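The complex appears here minus one protein chain, its other protein chains still in place.
Labels run A and B following the written order; every chain starts at residue 1.
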Amino acid sequence: MKKVSISFKVLLPATVIAIFFLFSCQTGIKENQNSYAEDRALIEDLQARYMFALDNDDLDTYILTFTEDGILDIGEGEWKGRDFIKNLLSSMPQEEPAVADSGLHRTTGRHNISNIVLKIEGDTAWGRAYWFHMSNENPQRKPQLNSYGHYEDEMVKVDGEWLFSKRKIYNEEIAKWAAPEGNPSW
Amino acid sequence: MKKVSISFKVLLPATVIAIFFLFSCQTGIKENQNSYAEDRALIEDLQARYMFALDNDDLDTYILTFTEDGILDIGEGEWKGRDFIKNLLSSMPQEEPAVADSGLHRTTGRHNISNIVLKIEGDTAWGRAYWFHMSNENPQRKPQLNSYGHYEDEMVKVDGEWLFSKRKIYNEEIAKWAAPEGNPSW
Partner (left out) sequence: MKKVSISFKVLLPATVIAIFFLFSCQTGIKENQNSYAEDRALIEDLQARYMFALDNDDLDTYILTFTEDGILDIGEGEWKGRDFIKNLLSSMPQEEPAVADSGLHRTTGRHNISNIVLKIEGDTAWGRAYWFHMSNENPQRKPQLNSYGHYEDEMVKVDGEWLFSKRKIYNEEIAKWAAPEGNPSW
């Protein structure tokens, strides 16, 4: 009996302390996994993969950067849902001249993102960023800036993966797509 | 008496172990909060917010990216303190032509940051980065590169927020603002 009694007296405080530290450690790990840096790193990767898919006509990958019911707004109203966005984009005319016509190597277009501002709360994030586009549709295949603007994004974390729930694109070249005055960031 | 004696013998080693693990865990959390990634993420956000404020005439937000006695040096000596910087910048002539004059939508200018190099020690950071500026002050509102250069930054963490304690700007367009030869990074 005595032996059992002592063991219990030993185990009880040890267990209390154990549970306390279990929570302490778990909190430490959790803060790590949900840290600003961790989320920002994943979102930066998302933003970059979006560009690669967009510029390389990889619509299947592009569309997977949005949530199932994600919204794309290029200034023509809200296009909602992966299928809807994909159908609209795939029906757009390709501007690139055929390689066969020129005798030169194919032309390319490149969207670049910069100045990424991110506010993150739990599984939701709000982003602001600049974009600018260059292409080389000339006989020298020399890069030319074509257009620029900024993004206003909403993103959500779904099953550990950050996705666009809404991307609103402003384009300073076209009057109806240009941003209003004022700082869209914070 | 015996009961107390045993409890004490139980609690003493348990407490010693507890304190040991408390420090272990705290260190883990602390390393997370002060990690290179965490600080770099916050500084990247600072750098991006600076650009949005600068390009959108949001001087109040712009000035808050500096410490109270922060220094801005665009090549004309050191401008020290939020109030001083704000007064100087707000007295500068605006280059943008009035929208009314052209009949077109307003023009915009965009500073972009790239190639951010960061060395961080505790609450102090040293940064190097490229910048380039584009605007669309032409009837087609087509982007044009105007100038580029690099930043040499010193930043400090004040109450958990990274701020510029000094930003020195080099501009390769203007002889007196251009950087000397040699790698300013490491």
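Please note the rule applied: a contact is a pair of C-beta atoms (placed from the backbone, for glycine too) under 8 Å apart; a residue touches a chain by one contact, two chains touch by 3 or more.
Just so it is clear, the model here is predicted, and its values are computed rather than measured.
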{"item": "Options B:90, B:138 or B:185, residue touching the unrepresented chain", "value": "B:185"}
{"item": "Among A:88, A:104, A:158 or A:175, residue touching the chain not depicted", "value": "A:104"}
{"item": "Candidate in contact with the missing chain, chosen from A:89, A:145 or A:163", "value": "A:145"}
{"item": "Those residues of subunit B which, in the complete complex, touch the missing chain", "value": "6, 9-10, 13-14, 17, 20-21, 24-25, 27-28, 31-32, 35-38, 40-41, 114-118, 128-130, 132, 145-148, 172-175, 178-179, 181-186"}
{"item": "Contact set of subunit A toward the excluded chain (per top definition)", "value": "3, 6-7, 10-11, 14-15, 17-18, 21-22, 25-26, 28-29, 32-33, 35, 37-38, 40-42, 44-45, 47-49, 51-53, 56-58, 61, 104-106, 108, 110-114, 134, 136, 140-145"}
